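What you see is the complex with one protein chain gone and the rest in place.
Residue numbering begins at 1 within each chain, and the chains themselves are lettered A, B and C in the order written.
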Amino acid sequence: MNEVTKIAPATKPDDWASDQEVRWCPGCGDYAILKAVQRTMPELGAEPHNTVFISGIGCSSRFPYYLETYGFHTIHGRAPTIATGVKLANPELDVWIITGDGDGLSIGGNHMLHLVRRNLDCQVLLFNNEIYGLTKGQYSPTSRTGTRSPTSPAGSLERPVKPCAFALGAGGRFVARTIDTAQKHMPEVLKRAYTHKGTSFVEIYQNCVVYNDGVFEQFTDKKSAATTQIWLEDGKPMLFANGSKGLHLNRETLRLEVVDVVDGDTSEVIVHDETNKAVASMLIDMPFPEFPVALGVLYCDPATSFDQAMEEQEVKVVGDKVADFNALLRRGQSWEVKGER
Amino acid sequence: MNEVTKIAPATKPDDWASDQEVRWCPGCGDYAILKAVQRTMPELGAEPHNTVFISGIGCSSRFPYYLETYGFHTIHGRAPTIATGVKLANPELDVWIITGDGDGLSIGGNHMLHLVRRNLDCQVLLFNNEIYGLTKGQYSPTSRTGTRSPTSPAGSLERPVKPCAFALGAGGRFVARTIDTAQKHMPEVLKRAYTHKGTSFVEIYQNCVVYNDGVFEQFTDKKSAATTQIWLEDGKPMLFANGSKGLHLNRETLRLEVVDVVDGDTSEVIVHDETNKAVASMLIDMPFPEFPVALGVLYCDPATSFDQAMEEQEVKVVGDKVADFNALLRRGQSWEVKGER
Amino acid sequence: MATAAKEPSAGNGARVETVQRESVVVRFAGDSGDGMQLTGGQFTLSTALAGNDLATFPDFPAEIRAPQGTMFGVSAFQIHFGSSRIDTAGDQPDVLVAMNPAALKTNLPSLRKGGLVIADTGEFGTRNLQKAHYAANPLEDGSLAPYQLLAFDISKQTLESVKEFGLGNKDALRCKNMWTLGLALWMFGRKRAPVIDWLKVKFGSNELLREANIAALNAGHAYGETAELSGPLKQFRLEPAEAEPGLYRTITGADALALGLVAGAKLSGLPMFFGGYPITPASAILHALARLREFDVTTFQAEDEIAAIGATIGAAYAGNLAVTSSSGPGIALKSEAMGLAVMTELPLVIINSQRGGPSTGLPTKTEQSDLYQAVYGRNGDCPMPVIAARSPSDCFDVAIEACRIALEYMTPVMLLTDGYIANAAEPWKVPEAHDYTPFPVHFHEDMPESGKLNPYLRDPETLKRVWVKPGTPGLMHRIGGIEKSYDTGNIDYSDTNHQKMTDTRKAKIDGVARTIPLQAVEVGNDHGPLVVVGWGSTYGPIRQAVEHVRNQGHDVAHIHIRHIWPMPSNLGALLKVYDKVLVPEMNTGQLKTLLRDQFLVDAKPLNKVSGQPFRIAEIEAAILGMLNQ
Partner (left out) sequence: MATAAKEPSAGNGARVETVQRESVVVRFAGDSGDGMQLTGGQFTLSTALAGNDLATFPDFPAEIRAPQGTMFGVSAFQIHFGSSRIDTAGDQPDVLVAMNPAALKTNLPSLRKGGLVIADTGEFGTRNLQKAHYAANPLEDGSLAPYQLLAFDISKQTLESVKEFGLGNKDALRCKNMWTLGLALWMFGRKRAPVIDWLKVKFGSNELLREANIAALNAGHAYGETAELSGPLKQFRLEPAEAEPGLYRTITGADALALGLVAGAKLSGLPMFFGGYPITPASAILHALARLREFDVTTFQAEDEIAAIGATIGAAYAGNLAVTSSSGPGIALKSEAMGLAVMTELPLVIINSQRGGPSTGLPTKTEQSDLYQAVYGRNGDCPMPVIAARSPSDCFDVAIEACRIALEYMTPVMLLTDGYIANAAEPWKVPEAHDYTPFPVHFHEDMPESGKLNPYLRDPETLKRVWVKPGTPGLMHRIGGIEKSYDTGNIDYSDTNHQKMTDTRKAKIDGVARTIPLQAVEVGNDHGPLVVVGWGSTYGPIRQAVEHVRNQGHDVAHIHIRHIWPMPSNLGALLKVYDKVLVPEMNTGQLKTLLRDQFLVDAKPLNKVSGQPFRIAEIEAAILGMLNQ
């Protein structure tokens, strides 16, 4: 559905800002994401009145109120279900789902699984701050083991779920990862997500200044970014640290390793193939800080979207059948009771 | 928790059969699974009174009624949640979860995700018949695209979820696959699942003779099994077709290929490393019939189980604190109102 | 056929008598595999074609296909038909067809003393007798003395009748149900042609099975015709029932509901979106609609009930006539989302096909115990209209009414039906689309002067809010489950606003009473010593019971409530003029609570919670008991 129009954008970022006061905590990473989205929408050639933002419940899920589009702030964890109904009822609409690590992966995990599996044509932006913000800081399914919070005073015990790994396991066809402060990269990722037909799953590392400040610092910190982040590009060797390091697949152990790139020789470095799911799962599973954090489009292998398949089947099934309602009522064996009885 | 006792089994298969009439359709694959479980329990050295089978709703979920153990036939999709409470309340119990493709992956997908992520020490047997049996044959999340059923008269549109891929994406530490009729292999898989500490996720292909008869025939058929199935063994090269074929990883494309094994030379064939997640996901994703169906223990990489972590933290936190209730009531600042006022 | 003469239990040349009857109840019972539901269905059709009024009650096991010969594997189909008005499937069968011992064992208790048992001796071997926990063969030990018995080897008869086709024994025996149907058709003087037509369609290209089944049908019929039986085998003659002229068909509640929803969509001019998740006994509606795409119906099988209602809420938001359907446990799961629909004031039809509860309960049995849940089962002050269907054909009209209310008031509406209605069939005078007044929908598209749309802009009459479809230029707005300002639609936690919105939500739903019909009295006077008040599928037995006691000279009335919430505006006044109010329900007294709360009338409950419909006699007894107090 979504092609990025090449022509000059018809809207300006301000056209995408609603008149509502933004109510996030000062310094919250959500502001940066809001800014990036408002900046990107015009470049996508999207139209406010044909755009619907659907969210669940959480700080992140307040997002739709601040956009001058159609918006539905639904209930906790259920945004994917409402989005499914909206898109099936009107495939012409651009549907965006805004969710958090709790909304999308705790209470909403099942709907996320089936949304991704069905490959409904929409964009999912999952704001991962590894915490329940709105309810005042309890640990979430993405919180690292040992996270201390009101509900885990001695540290959380569970191992966190990796949103992108989950999306892959669910059969996702587009999986990407970015950072709230990556104002240069995020728009690129958003564009890819928008143009991808099907469910585009985008995890955004988002800093909660109040309850989880700095959890991502180690790799989001701009100073060390070169060595702590690896931005993937399809068809390009997996290089980072300004090309001085790369990712290599050990042919014996069949596992990734970091190798030094000596005077530009990247022969040992694997090339990013967006359609290789197994490698994508390796990239997602890379432990930090032994490995850099993989960012950008990790996996993209388009397939028919649910709404498109539905439309196509509709055409096929209905064909030139005429919808004769009175005939329908009379289907099957019936009998006449004569007047003169 | 679970070590398989080497000593002569203290129970016989019959000790594990309840007095209830089995009510599945004649010829249902569930009978075979029931038989295999009843045959295996004695060999595990398990005790009926320390064993709890917990299920959701579905034909498969009737399973607990037929076992002479503690059993809880709960509600649709929620077995993992009840199991979590049972195990945390009494870690001494052997907890088994019986579920179906609808119960465990449609309505119950979120609980399955979190059960597996938390790595609760239990065994999950997911009876996958790619259909909703009990409700009379609607397609399920594992049904292949195009499946015709009462709710998909023109064929289902969604791409199926692969239970094992889902379990891996959820962070599962033990993922295995077997077949209802594999009476030789299934007990082996069940033993591995039982001895694995943590959530052991076992998918069992199960034939629904009434609503989905023969969906697995192509690869379950004993006659062609040698070429259509590959049973994996840790540390062994991935061979099938009686050793005449094997799986090879193309170092260029980084994808699997089937290679012929010429006079026993398996150098090109990769060796199964149960701890290699990425390879496991490749095995799960292998398309049939181009590739054989991977069976046995596909992935096993133990980690602390949720219940164990809980117990350990408990000890650490409580330490030698004394539980003085009256002191608890008086915590914080308080004041005395004197009698003589 | 020659074979008939050889039939052992036949004999001494007496001619079969024919008896005139006003109504008869027949029950077919056999193994899940014996095809009793098909037999019943076809017998129903032939009965309808013969012009009798009728009501049916399919009663099948929870198990998909239980092991052969077991008691829990017995499947039964009961039909009550006659030359006068028929409202129920009948308290007690006059004729019981028992295809095996288990069927006899489980169904005999309901048979009228003196009733006729037709049994297939071929199935009464030791093995089957054991499975039915019979020590001795009941066909021989005289234990059936209180009844008339016609026992002979139907299996053998069937095998011989299809011998020529050389079917395997298993397939050949599968024709037993057609043989039996043939005999039944003969007993009631029915034509075989329509059944034969149906068999031709059913087996289509499979000539062998088609011809074999037809042969069996004919053989069964001929058996009655020619076998000169002494004793119990009678032929019954029933006059056709009086009926309004017109075109008729038989219909089940599930099918009528599906058609009614399509009608609702047609009358509103909207496409329909139906989101469901399979559950007994609600699935049939989803199945029926999945085949009606050409009527602009989209069906969506969701991952669970929450997703099902979530998707319908989304579809409603996008401008469709949105419908979701389940039964008790699934409705419970939807309750949080219903609150969202109430809060965002989106139109939605929520269907509950009630079954035995609580929890998983008795999935294949019928009950009315979800009324509390429908009216009160949500968090917060969360008013929602609730209406209930009384019979299979009534489902059609009730579905249309549910769509009308949802769209005219921008509100979710709960439609209650139950397992009995869903599966039961009755004759239905097929309406025409133009018999119903359309209720076209207007989507809001005009630009507000302010330039800012208030999504809670209301119709001063109905208080319904505007419905703005996403995609409408210039009217972008945000809605959600958090309380919103009455004046702007923005988030508003202020006390005055919450009070105002709460009052408005209540006033809007209370106002629905202005567009629903006043409550009528079904039977009897609009005042008197006793009124029996019912709702839903108790309609039949209540009506019959009331008519019986009226025929005995008692001034008793019957009021049947379709609009459970809000209630008709005249209902309170109406009830107060009766001395006593009796409320029979298949629950522990739920409508009773509403009546007492709303009207402070001393409504007395009559409760039956057994998974089985009321018998006329049970209600009759309660009425007489109450009159004599």
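The criterion applied here is as follows: a residue touches a chain if its C-beta (ideal position, glycine included) is under 8 Å from a C-beta of that chain, and two chains touch if they have at least 3 such contacts.
The shown structure was predicted, so the numbers you read here are calculated from the model rather than taken from an experiment.
Note on the undisplayed chain: of the listed residues C:Leu149, C:Leu457 or C:Val609, the one touching it is C:Val609. The chain not shown here is touched by just one of B:Thr74, B:Gln123 or B:Ser305, and that residue is B:Thr74. When you scan A:Pro153, A:Gly235 or A:Pro287 for touch with the missing chain, the hit is A:Pro153.
Shown as candidates are B:Asp14, B:Glu92 or B:Glu252; the residue that touches the absent chain is B:Glu92.
Interface residues of chain B with the unshown chain, by the touch rule above, are 18-20, 48-50, 52, 54, 57, 64-65, 68-75, 78, 80-90, 92-93, 110-111, 113-114, 310, 314, 317-318, 321-323, 325-326, 328-330, 332-339, 341.
Chain A meets the missing chain through residues 21-26, 57, 59, 75-77, 106-107, 109, 132-136, 138-139, 141, 150-154, 210.
If you put the missing chain back, the residues of chain C touching it would be 62, 72, 327-329, 331-333, 335-336, 339-340, 342-344, 356-365, 367, 369-370, 372-373, 375-382, 480-483, 493, 495-496, 498-499, 502-503, 505-506, 587-588, 592-593, 596-597, 600, 602, 608-612.
The criterion applied here is as follows: only the chains that are shown with their structure count from here on.
Using mean Cα coordinates as chain centres, the one most removed from chain C is A. We define each chain's centre as the mean of its Cα atoms; on that basis chain A and chain C are separated by 45 Å. If you average the Cα atoms of chain B and of chain C, the two centres end up 40 Å apart. Distance between chain centres (mean CA atoms), chain A to chain B: 29 Å.
Within chain C, the positions touching two or more other chains are listed as 293, 303-304.
Taken residue by residue, chain B touches two or more other chains at 106-107, 109, 141, 154, whereas all remaining positions touch fewer.
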